[in-house]
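There's a structure below that I have some questions on.
Every protein chain but one is kept in place in this view of the complex.
Let's look at chain A:
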Amino acid sequence: MTELKLPSLDYAALAPIMIMLGTALLGVLVEAFVPRRTRHVVQLTVALLAVLAALTMVVLNADDRLVTAGQSIAVDGPTLFLQGAILVLAAMALLLIGDRTVERGGAFVAQAAVTAESADDRKQAEGRNGLTEVYPLVTFAIGGMLIFVAANDLLTMFIALEVFSLPLYLLCALARRRRLLSQEAAMKYFLLGAYASAFFLFGVALIYGFTAGVPGRSAGVDFATINAAVSESPASPVLLFAGMALLAIGLLFKAAAAPFHVWTPDVYQGAPTPVTGFMAACTKVAAFGALLRVFHVAFEGGGWDFTPVLGAVAVLTMLVGAVLAVTQTDIKRLLAYSSIANAGYLLVGVLAPSRDGLSGTMFYLVAYGFSVLAAFAVVTLVRDADGEATHLSRWAGLGRRSPFYAGLFTFILLAFAGIPLTSGFTSKFAVFGPALEGGQAWLVIAGVLTSMVLAFPYLRVVVMMWLSEPGESTPTVTVPGGLTSAALMIGVLATLALGVAPDPLLDLATGAAEFVR
């Protein structure tokens, strides 16, 4: 029996992760000991401060390029960039989550256990203060995401996956209104997510088996071992391919890529809108961060084998997202399909085998995150007596009723459609350029063709808002309180800034675009 030694830990490099997880635990204590009256303010402040502190640590660590915690956490350029991105976007999402002026009591249910559609349920919907357990859940999820993009072996990655997924399942069920829809979303997400996790774990086992076939090396699931095994193993690659496929299923599920996307519209629609925004922005960053690391580091030598398959997935994802977005009549479902199509564009970037491809993908993740959070921020504002009015027909003539917010939303939609001077255009350029350079012209052409299809649903919303006459049932926009306004304005300004002057962020991404191995 060999002696177990504690691996050395670089506490400074791990600080962002530990801050977030520690704060999550602190949040649980706050829940227990702080009086109900002030709990909301305390929780929100604690969570925001923690995000700020973690972000500060990420900035301070900016030059770190190391592997710590016994080869299980890699702190390198992509990790730090993506951790920074997750934290910034999470701060915006927290602002949306913390808003209690748009809807009295906030977007979350006051008591999750109340039977949906019962008298109690109707009473709680009338403005009792929402749950504050939301904040520890969100901080746990952020912590898990931070580990997910830093994980340097498959087991750590799996743990991280669970740490950020489980709180998300719960968060989806906590919408204040339309409880049944919300619970259905959570259930679907949980069941499918559990399957995806199982696939992932099975893939890990197969990969472990494959690495055992290399003579003179010990088996393992850390990326260095896998990388060596891929290039050196004399064994048949069947295990490798099967393992890779199963891993990819697990990751593509989180990234909402077709054909593993079916949960997305239901969950995006049912979840409380601030949580939807959080998932659309941060989960995407985390999932693609992991995909990038797995395919660029662990399976680097298998590029010839997985590129055609992932390419087909990318094309399918773009097609499904774009075509089905056309038929949607609910704004949240439309944004969900748009997010699926964007996952396809991101995959194009993942498949560009160069440093530019990596930096372009990271740039895209940040740009998209800002825009999508701003989009969902607007969705929270358009409401009537029954909560958010998400059916598209209700948005008719919104431009006449509330030109300012309709204008902001139009701008975001133009960004999604990829019109120049918005971040949507620069980010598409950032992934398509390296892909074409890497010889993936077919992916770029598919991307361009689906962009055309996708422009139509966006345009339809613009037409609804500006060119249609307001109907009797057109809701007004609730003038948001400071928190939602702040999130919205940050998102819109970032979309504009990254479209007009993408250079600083591109520099940052290019500087960060190298994995440690």
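Odds and ends about this structure:
Keep this in mind: a residue touches a chain if its C-beta (ideal position, glycine included) is under 8 Å from a C-beta of that chain, and two chains touch if they have at least 3 such contacts; residues count from 1.
Heads up, the rule we're going with is that contacts and distances are computed from a predicted model.
Name of the non-displayed chain as stated in its UniProt record, restricted to "NADH-quinone oxidoreductase subunit M", "histidine kinase", "ABC transporter permease" or "Glutamine--fructose-6-phosphate aminotransferase [isomerizing]": "NADH-quinone oxidoreductase subunit M". Touch with the chain omitted from the figure is made, among A:9, A:238 or A:452, by A:452. Checked against the hidden chain, the listed residues A:238, A:463 or A:493 yield one contact partner: A:463. Touching the chain that is not shown, out of A:88, A:244, A:392 or A:506: A:506 (per the contact rule at the top). Considering A:194, A:262, A:323 or A:421, the position touching the chain not shown turns out to be A:421 (whole complex). Listed for chain A, the residues touching the missing chain in the whole complex are 414, 417-421, 425-426, 428-429, 432-433, 436-437, 441, 444-445, 448-449, 451-452, 455-456, 459-460, 463, 466-468, 501-503, 506-507, 510.
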